[in-house]
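Yeah, one chain of the complex is gone here, protein chain that is, but the others are all in their spots.
Order of writing sets the chain letters: A and B. Residues in each chain are counted from 1.
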Amino acid sequence: MNRKIFVLLSVLLAATFMLTACGTAAATEAAAEEPAMDDTAMEEAPAEAAAEPVTITWWHISTKDPALSDWQKMADDYMADHPNVNIEITVLENESFKTKLTTVMQSGEVPDIFQSWGGGTLKEQIDAGLLKDITADLDADGGAWRDTFAPGALAVFSSDGENYGVPWDMGMVGWWYNKDLFTQAGITDTPKTWAEFLTDVQLLKDAGITPIALGEGDSWTGMHIWSYLATRIGGEAAFTAAADRSGAFTDPAFVQAGVELQNLIDMEPFQDGYLGATHDEMQATFGNGKAAMELSGQWAPSVEAANSADGVGVANLGMFNFPTVEGGAGAITDVIGGGNGFAIGKDAEPEAIDFVKYLTNVQNQTIIGASGTGIPVVKGAEVGLTDPNLLLVQQSFAAAKYFQLYYDQVLPSAMGGIINDAVQKLYAGTATADDVAAEIEAGAQEQIK
Amino acid sequence: MGKYLTTPRWIQKVIPRIIIYVFLISATIMIFIPIVILLFGSVKTTGQMYSHPYSIPNPPNWENILLILSTPSFWNMLKNSLIVMVATTGGTVSICALAAFVFARMQFRGKNFLFNLFTIGLMFPINVAILPVYFVLRQLELMGIPMIDQLWGVILVQIAFQLSGNIMILRGFFTAVPTDLQDVAYMDGCTNFDFFWRIMLPLVKPSLSAVGALVMIASWNDLLVPLIVLNSNQLWTLPLGTMQFQGQYGQDLALVSAFVALSAIPTIIFYFFAERQIVSGLTAGAVKG
Partner (left out) sequence: MQFLPVAKQKLNLAKNTMNGRRTQDRIVIALFLLPALILFLLFVIYPIFRSVYFSTFDWKGFGPAVDYIGLDNYKKILTDEVFLKAIKNVLIIITLSLGLQLPLALILAVLVGRDLPGRSLFRTIFFLPYVLSEVNTGIMWMLLYNADPTRGFINSIMVQLGFEPIAWLADMNVVIFAIFITLTWKYFGFHMLLYLTGLQNIPKEIEEAARIDGANSIQNFFYITLPLLGSTIKTSVYMSVLGSIQQFVLVWVMTRGGPVNASETMATYMYRFGFVRYQLGYGSAVAIIMFILCMIFSLLYQALTRKPDYITGL
């Protein structure tokens, strides 16, 4: 018996060495190719060869193709043009990225370029001196770089007029719906008001169709319904007041949002087990035609299709803006959304900023739009956008007079979790609209300073 | 069923046997259901996985597996995982054996204190310790000892958090070896090191392998330490590999299943070899409580 384990151990060891050997061989091959490229580049541009070698660390969360390969290619192209620059990319899944970034930042370290959603968390990182002010770079040459961006999207990555990052895509949340199921329930037009919306929910229920797919196990999915209601009821003014502390989250708009949401929940419009379902399961429910609507972002069409049984998803997909609430201050064109961007770490070399400039130039932004990765934020890149669903989002987005950044991103970092957890209690039936507002306000008093 | 019953003996034996087998087989089925679903999932599309997770994949979609096996990164991660596993296991077993020997066989002042200090590790697991652990790694890095983005950074942290439990277990085994042996050995002029190396180690070898097997499982499945320590994809271990299929807005469950199934194969093969070893190793040399 003893021998068996030692045989096994030696086999394992042997396997390790073999793999190491293979890996090294493969790496050497790869290395052999790369310097070859570098060499030619150096011959062509001897002036640049003298430049000091610079290493840029870049963390992003585009784990899937096409974005994954697109980013890699952009980095490779840049390195080919700038032989002195070495870009080290770390690709992480969303939640792992946040865990790792938190762990690394608390020790005072920060990557040169990393995924960011802007807003409150970015502001905290700025206040802690972890980011680099790139305002001057944006304004150089008469604001040449700055002018390429949609101003609203760029503003998400700034604080007090100073910029610390740039966006690379933008999106918004709206109601995606299954046109066939709407027809089946006898609904001829998309709802424009909350009352119409509730009527339609009832019509769908009467037709034996689950009206709404929800994945409240990931509590942000349900929070969006609440935050939209608050935006429709209170408009820009209510949120601004609550956020700058001249108002409060216990103001009527937020309580009313909870009451309206409660009305919806009381109709039991969601699929069974929605309280424990994940966002992926919500997309699967919708994609399989098991529910007529879902409140989701620009990513909905691709994810519901991928998660559906046939891989195609909803055949007749549509999107409508969140309906207005009667007597509310918000317009139907106001949208809640947000997007992805790159924050610049405090120790970033000028080359890193130059590289980000390259990443967000019109050509590369067109690639992002054309591949359906996201809705570009640079003027002129929207020509790349061909996906009809993304176009739908882009039009809604462009028509918006008031753009509200996601509640869980615009406020200080801790507030996202506080709001999500509080609103979840409405869905679970363990709190009233007043309780939820009070809980969020209590958190805000502590967190927003 | 006492001996006074007149039922034939073979029935007395057979009926409980049947009941036992029914019980064991139902437990077996319950163990296999999740695993079978995982295996089914590895040959489905993601849509099928979310929509009909437990149906039999028909026809099986081998693309997931082929796709993963054809990517060089899978083999690279397998290599890294093996390196980390072998090194962590080797390191843990040798370091723990040395310390356990001292605690079991030598006398010195402060022994109790030191031993108790080591038990504290059981109460502070890595997932609550990760922030300060990273801080330490970074301090070492600043002192010129590269730790971050290095496999040995992962290995050292893994070993550190395996020490407590394994020193305790091994100390038990060393204590169980009869003391007369030590007396005889010393009288023959054996040094402490000789005694440890020539007499003790061979005696507790089965136990060392048992401990090693448990360390291997823990190291192979560890996600948190490699995630925090490693940056470059070249150094990733298998548990980090599932991240490739988890996008910002949705995860590719079928590919995750396929990846998970493939990366579990080495441990399962290993386990089939080592199972007897673990049981007998943990038993060997044990004293009755």
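Just so it is clear, contacts are C-beta pairs under 8 Å (C-beta built on N, C-alpha and C of every residue); 3 or more make two chains touch, one makes a residue touch a chain.
Given the structure is predicted, the values throughout are model-derived calculations rather than measurements.
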Touching residue (missing chain; options B:60, B:125, B:146 or B:202): B:125
Which of B:157, B:235 or B:255 contacts the chain that the document leaves out: B:157
Footprint left on chain A by the chain that the document does not show: 98-99, 102, 105-106, 108, 121, 124-125, 127-130, 216-219, 271-278, 281, 290, 413-414, 416-418, 421, 424-425, 427-428, 430
Residue ranges of chain B at the interface with the undisplayed chain: 1-3, 16-17, 20, 23-24, 27-28, 30-35, 37-38, 41, 49-54, 95-96, 98-99, 101-108, 111-125, 127-129, 131-133, 135-136, 156-157, 159-161, 163-165, 167-169, 171-173, 175-176, 179, 182-183, 186, 191-193, 196, 217, 220-221, 223, 239, 242, 253, 256-257, 260, 264, 267-268, 271-272, 275-276, 278-280, 282-283, 286-289
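Simple rule for what comes next: only the chains that are shown with their structure count from here on.
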Residue ranges of chain A in contact with chain B within the complex: 1-2, 4-5, 8, 12-13, 15-16, 19-20, 22-23, 26-27, 57, 61-64, 88-94, 96, 99-100, 103-104, 106-109, 279-281, 283-284, 287-288, 297, 299, 302-303, 305-311, 340
Touching residues (chain side chain B, partner chain A) in the complex: 45-48, 50-52, 72, 75-76, 78-79, 82-83, 85-86, 130-131, 134-135, 138, 205-206, 209, 213, 227-228, 231-234, 240, 242-253, 270, 273-274, 276-277, 280
